[in-house]
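Removed from the display is one protein chain of the complex; every other protein chain stays in position.
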Amino acid sequence: MTATTARNRMLGHVISAEQFDRGLLDLLFLRATALAGVRDDRLAHRVMATLFYEPSTRTRLSFESAMLRLGGSVIGTEAAHTFSSAIKGETLEDTVRMVSTYADLIVLRHDEAGAAARAASVASVPVVNAGDGPGEHPTQALLDLYTIERELGRVEGVSVAFCGDLRFGRTARSLALLLALYPGVRLAFVAPAVIQVGGDILARLEARGVECRLAEQLTDVLDDVDVVYQTRVQKERFTDPVEFEQARTAIRIDGAIMRQLPAKAIVMHPLPRVDEIAPEVDADPRAAYFRQAANGVAIRMAVLEMLLS
Amino acid sequence: MTATTARNRMLGHVISAEQFDRGLLDLLFLRATALAGVRDDRLAHRVMATLFYEPSTRTRLSFESAMLRLGGSVIGTEAAHTFSSAIKGETLEDTVRMVSTYADLIVLRHDEAGAAARAASVASVPVVNAGDGPGEHPTQALLDLYTIERELGRVEGVSVAFCGDLRFGRTARSLALLLALYPGVRLAFVAPAVIQVGGDILARLEARGVECRLAEQLTDVLDDVDVVYQTRVQKERFTDPVEFEQARTAIRIDGAIMRQLPAKAIVMHPLPRVDEIAPEVDADPRAAYFRQAANGVAIRMAVLEMLLS
Partner (left out) sequence: MTATTARNRMLGHVISAEQFDRGLLDLLFLRATALAGVRDDRLAHRVMATLFYEPSTRTRLSFESAMLRLGGSVIGTEAAHTFSSAIKGETLEDTVRMVSTYADLIVLRHDEAGAAARAASVASVPVVNAGDGPGEHPTQALLDLYTIERELGRVEGVSVAFCGDLRFGRTARSLALLLALYPGVRLAFVAPAVIQVGGDILARLEARGVECRLAEQLTDVLDDVDVVYQTRVQKERFTDPVEFEQARTAIRIDGAIMRQLPAKAIVMHPLPRVDEIAPEVDADPRAAYFRQAANGVAIRMAVLEMLLS
């Protein structure tokens, strides 16, 4: 109990995946598992504000479901940019100061990197970063890591292949940095050069002793993976449409890929997916992406409990 | 209790008014009457998602009120088309699979016929069709039928005159097919030819033994009706504005019509009304349309209870 209290004190706000160490992750995942089926009133009369400056219905609904399942309440807006006060020129800081007096916790989605840290610096209640543009989306990284642990029974020593848009997507980068906390993790980055992972991230991972390799074809790494983490490739990242089609084909997951995938491996995706995973894959028990979405509610229940109790 | 349990099992989803038989309708109406004044926690910790791909504030608020009065909670969006994932190309099926992990029940409004059935085919929780474009809106038909039973004390043998847009409006069609389950029902369809009810519907009704007649003027049928079911006529259905004005005038309900209407008859309207019912009618006790709206909450309470308990 004392340890829990100490940890909670560390969790004043959730701004970055990198604020979590192994001990806090272990505790959070224990709580997520304990809370997943809970429906009670432990957060009764607590009000969560979802302050979304850009729509992200998936993230918003997932947080709201987590709060409601613990008996809390929700106020919010998914169009904070059309907020009359934002239109009139109110700063994010003033809006957060005000919403701090209405709610016991603020879940903030914003289009500018650093917005969550700015909000936390003036808020009188906990702030959870639900995505700040090109910055971070820490609860996504937490639910991804939690999914690996639940599906495989361990994180230490796993081999993960990240596919898709690894240059611009914040999802793979955040998860990779969390994985670096676990010994023996090996990572493959599978993408055409134009959207391949940045050298800065590789350098940080290798400095932490993570074994990294790069590939252009998913088939090059398939025989030695525990997790394929697929992400969406955006056409607008490419200047040449032919190159875009080649890139997509090289990393698309379909029945043929699944036949090569090891029997105990899993396929993850932060969703939404378009056609980078074929519908025929859905029925395969190794397709973990909808279970991954469900884990998002459990992780957010654990985060809310830690911040509010 | 055993009968109730058996019925509930039938109600996995609510997709079409035609999935209801007499026994199930009787049970649903009993529950609606029993629940109308209830404010308790029987659905505590249950989360309903309102997933609206087109706005329909009336329907959404009515479902949400029903859920909250039974102690449940609500998450949702009234702009699912601007949903970041829909914009990124996510299918309805993927969205529904995901929302199934966030909520215990999904109320879906969509602009395409068949959308609710598609959603139900992949959902892991009950789906309620809250209107699928030109398709169905079953809880509207249920609340209409329930209103007739409550107002007149019976459905068997009633004479109903449908007015207005009978060709394109799904409301009258769905209610007419439900009425066909009751013996002795007689129906009149009052509309100019261009928006008169389709021959396919007439054939189905007559095959079920329902007596049907067509008319162009409401005054032609008024002396023998128990219910006038008025609907809104949309100008865009007409090519000739003069014809549109004549059509509206022929079926408009005002003080003069009310003086001809039998003393025990009622006027219904699914709302919103524009000027097809004159404001002077509102004070007449036979104007049942706002009581009809209130019945919508009770019927939806009964539907939610059946699906979730």
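A and B label the chains in the order they appear, each numbered from 1.
Just so we're on the same page, a residue touches a chain if its C-beta (ideal position, glycine included) is under 8 Å from a C-beta of that chain, and two chains touch if they have at least 3 such contacts.
Just so it is clear, the model here is predicted, and its values are computed rather than measured.
Peer 1: Which residue from A:S73, A:S159, A:T219 or A:Q234 sits in contact with the chain not drawn here?
Peer 2: Going through A:S73, A:S159, A:T219 or A:Q234 one by one, A:S73 is the residue touching the chain not shown.
Peer 1: Using the definition of touch stated at the top, determine which of B:L24, B:L68 or B:C212 touches the missing chain.
Peer 2: Candidates B:L24, B:L68 or B:C212; residue touching the omitted chain: B:L68.
Peer 1: In the whole complex, not just what's shown, which of A:R39, A:R97 or A:R291 touches the removed chain?
Peer 2: Of all options in A:R39, A:R97 or A:R291, contact with the hidden chain holds for A:R97.
Peer 1: One chain is left out of this view; which of B:R58, B:R150 or B:R237 touches it in the full complex?
Peer 2: In the complete complex, the chain left out is touched by residue B:R58.
Peer 1: List the residues of subunit B that touch the chain left out of this view.
Peer 2: 39-40, 54-58, 60-62, 64-65, 68-69, 71, 74, 78, 232, 271-274, 290, 293-294, 296-297
Peer 1: When the complex is taken as a whole, what residues of subunit A touch the one chain not shown?
Peer 2: 44-47, 49, 73, 75-77, 79-80, 82-85, 88-90, 94-95, 97-99, 101-103
The definition used in the following text is that only the chains that are shown with their structure count from here on.
Peer 1: Indicate the whole-number Å distance between the mean C-alpha point of subunit A and the mean C-alpha point of subunit B.
Peer 2: The separation of the two C-alpha centroids amounts to 41 Å.
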